[in-house]
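All protein chains of the complex are present and in place, except for one that has been dropped.
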Amino acid sequence: MTSEGMRDPKHYQLGKTQFDPDLIKEVEARGGKNAQMCYQCGTCTAGCPMTQRSGLRVRTVMRKANLGMREVLDDPDLWLCTTCYTCSDRCPRRIIATDAIIALRNIATQEHKVPMSMIKIMGSIAKTGHGVPNSEGNMKKRVLLGLPENPPTTHTYPEYIKDINKILEVTGLLKIKEEMEAESQ
Amino acid sequence: MALFPIYSKREEGRKSIIEQKTLVQTLNLALDMERCTGCGICAEICPEEAIVKGPLGAVGFKEMEVPEMVFDQNKCSYCGVCVELCPFTALKLTENGEPKTDLIDQEGFPHYLKVAEINLDTCVRCKVCEEMCPRDKAIERNVPEVTERQQAVTYTAEMQLDEDPGSENKCTYCGLCGEICDALTVEHKEATPINIEALGEVKFDSTKCDGCKICEEICPTDSIKIDRTISEAKLQGEVTINKDECMFCTWCAKTCPIENTIDIKKIFEGSINIKTENCPAGCSACVEICPCNALYLPPQHEPGEIAAKLEVNDDFCTLCGACVNVCPVANTIEVKRDVIHIEGTETELYKKTAGKMMELKTPTIEKLGT
Amino acid sequence: MKEYNFFLGCIAPNRYPGIEASAVKTSRKFDIDLQDFKGASCCPAPGAFGSMDVDAWIALGARNICLSEKEGKDIALICNGCYKSLFEANHRLKANPELKEKINSILANIDTEFQGSIEVRHLIDILYNDVGTEKVKESVEQPLTGLNVAIHYGCHLLKPKFDRTFGSSERPRFFDELVEALGATSVDYKEKMMCCGAGGGVRSYKVDLALDMCNEKLYNMVQANADVVVNVCPFCHLQLDRGQVEIKEKFGDVYDLPVLHYNQLLGIAQGMNPEELGLDAHEISVEPLLAKIL
Partner (left out) sequence: MDEEKRIGVFVCHCGTNIAGVIDVKALAEYAKTLPNVAYAEDYTYVCSTPGQTMIRDAIKEHNLNGTVVAACSPRLHEPTFRKATEEGGVNQFLFSMANIREQNTWVHMEEPEKAMQKAKDVVRMEVARASMLEPLTAKTVPVEKAALVIGAGIAGIQASLELADAGIKTYLVEKEPSIGGMMSRLDKTFPTLDCSQCILTPKMVDVERNPNIELMTYSEVEDVSGYIGNFDVTIRQKSRYVYEDKCNGCGKCQEVCPVSRPNEFDLGLQPRKAAYVPFPQAVPLKFTIDMDSCIKCDLCKTQEACGDLEAIDFDKPDELVTVKVGTIIVATGFDMYDVERKEEWGYKVFDNVVTGLEMERLISASGPTGGNVIRPSDGQKPKSVGFVLCAGSRDQDEEDGAKPYCSRVCCMYSLKHAHQLIEKIPGCVPYLFYMDIRSFGKAYEEFYYRIQNEGGKFIRGRVSRITEDPITKNLTVTAEDTLLGQLLEMELDMVVLANAVVPAESTQKIKTLLTLSNSPDGFLLEAHPKLNPMSTTTDGVFLAGMCQGPRDIPDVVSHAAAAAAAASIPIHRGSVTLEPIFAIVDQEHCGGCATCIGLCPYGATELNEVDGKLVASVNEAKCKGCGTCGSGCPSGAIKMQHFTNEQIMSEIEAFAQGW
């Protein structure tokens, strides 16, 4: 805006709204099946426990995805879905909106628009095989219960961790992690 | 799939209630578990076959926690036949909270002929029947407690006082009688020089006099005469039988010390037959459940004697059939009703029902899980 | 004795080992042998990890499944998150040959191939459908009469319903029946089927919002006179237990409502002592609860 009540003359021109019709196709391909079938009834938003306490509006996300408004990928509220699937179970169009949101998050991840908290979880899995690894205090609790200090998982058998890293590597996630870690430094 | 009817079942205290509810009407059939003996007549006669015998065990009926009879709220037509035929008045049918009696009101079904009368003329108001009755509330003994002995009999008492001035026995108003008896009060008047003859007055309260005549004996001038007439030489009040509670087992009649005082008629006539050879010793489930205490385990009279395992006193058996239902062994007890005493029209439905009730009843054991 | 590879996940063994121990011990009473599953990893976390790449999520889940396939054993687990990852990976890969081919091309890098030869089952499913409430009832030595239980099913156990076998996701009953089999009472509370707030990476991304949801659940449970929350998911368990401490710190609301995994509640009912069930390791003291029932 140039001054109060006035818009920059370059905004006067019409036809600026642009949609990406491929976005919804990618969402469907990544597991958000039937996403194009949304008829905007709002059942999802109304049942969503996040609606009343945050800016997440499932119906709006579906709308933007359907029209191809890529700005939806930049929306930090996209990451507020707890994946409880209430919206999906009640959807009269049999859309699994939760999976559509997850698909959008996948696309956002490709564009490095993923919260660092997620990257940290990936880092932990890459390092230990566990998203929530064992701790000193817990080891003591385990011993008291007659359990070994470490569970018989990758904690006891670290030789399996290389397989996990291989999968992260071939799916491209490791690269994203490294790049994002570098960006954040 | 519709909202109504709502069929439901609930327990309220010792009542098990089934319900058919529409928007505008609620029908309830309530089974009073305090009264139900598990005799199974309702299950035998239900026109809709909506009642089945529940899991009876060798438990006294008053301790049962689950209803002996299980009612199917969906099948029930809420007609009221079972209510009429329960010998123990354990069932109640209501429509929107009011008793529903249209079947009976229109003479669509007869009543049991319930004869249970106490001849109050001969009844001496003793407590024997109340003590012998197996039920708590069937004998209604409304006899006032005797706190003063004169209340024990009904009588009239009259007193004659000789106040004839010429008599040698004339009362002197000495007041002795009043001193010793509450029924007599002697009032002295103040003597005046004008009239020294009328010294006082003897007042007599007939309700307090029990005719002991002590006053006669003590009177120095023998001026008092007491005349007592006994009109009723027994306790006051009355003893009656509540027919809604009575099982017509005849314990009271059989044990009444005065002959022909209690007229009680069993609802059913027929026979009970115990085949002791089939009866397992030591079970006593039937004895426990028998509402009329007609069944018993006979005592051993001598050491080494093999006692009969189970006996019945036909006098007290009402042929209700509870023992048959509870018995865990086949063909041990046979109950056969031959006559059912009723009053009212013998409708076709009744005849069919009576036919079912008059079939021979004997335990049939179904294996579980088959 | 039916043998399963016992998939532990992360939170149970690494934060609440009592859940792990109680599952093994209580299952033995029903001739279920939960065996060490060597080399298993994070499932991986469906909401957090799946949000980054669904294919990688399925591939890592499939790695765990394939380890058990090699041993020819079905997998049993005790966490709704693990259930979503492994049950869905197994189910999707079996049902969709194209996906199977795609995932197997990833797994080829670690010389592994998904076959589709085993089942993945939640222990609550095994208890309800294989063991049955009658047998659970028979195993009770210490009936939990008078105990008001607020049941938290957790989302990923039931939803999405088309991908599950439990039927109703709005008014399910099976978990309630399993709790009632122990003699306890399942209390109905407002928004019973609501999410605990932890999933989808939200607990790590915006913990205040995650706790706000948890706060609402706890409030509703307490309003319904619950003595204890019972769950079948260590992550929900952590959110409801550890979350109470955080809620107290952040919002000042205090509930002191004990939180138990179903296997721990089952262990108490089976007469085990609280120490061997690891109840002392919980953030919220279970003492008042134990005082009430023991």
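Chains: A, B and C, in written order; residue numbering restarts at 1 for each.
Note that in this section a contact is a pair of C-beta atoms (placed from the backbone, for glycine too) under 8 Å apart; a residue touches a chain by one contact, two chains touch by 3 or more.
Keep in mind the model is a prediction, meaning the values are calculated, not measured.
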Whole complex considered, the hidden chain contacts A, B, C
Candidates B:Leu103, B:Leu184 or B:Ile342 - the one touching the absent chain: B:Leu103
Can you say which of B:Thr22, B:Gln151 or B:Gln300 touches the chain missing from this structure? B:Thr22
Touching the missing chain, which residues of chain C? 161-162, 168, 170-171, 190-191
Applying the definition given at the start, please give the residues of chain B touching the unseen chain. 1-5, 20, 22-25, 27, 47-48, 77-81, 95, 102-103, 106, 108-109, 347-349, 352
Chain A, residues in touch with the chain not shown (by the definition above): 37, 39-47, 51-52, 57, 59-60, 86, 90-94
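Assume only the chains that are shown with their structure count from here on.
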Distance from the mean Cα position of chain C to that of chain B, given in whole angstrom: 62
Quick one: chain A and chain B, Cα centre-to-centre, how many Å? 80
Centroid from C-alpha atoms only, then distance chain A to chain C, rounded to Å. What do you get? 22
Chain A touches which residues of chain C in the complex? 8, 10-11, 13-15, 17-18, 20-21, 36-42, 44-56, 59-60, 63, 106-107, 109-110, 112, 155-156, 159-162, 169-170, 191, 193-195, 197-202, 204-206, 209-210, 212-213, 216, 275-276, 278, 281
Write out the stretch or stretches of chain A touching chain C in their complex. 30-31, 49-50, 53-54, 79-86, 88-89, 94, 96, 98-99, 102-103, 105-106, 109, 114-115, 117-122, 125, 129-135, 138, 141-142, 144-147, 151-157, 159-161, 163-164, 166-168, 170-173, 176
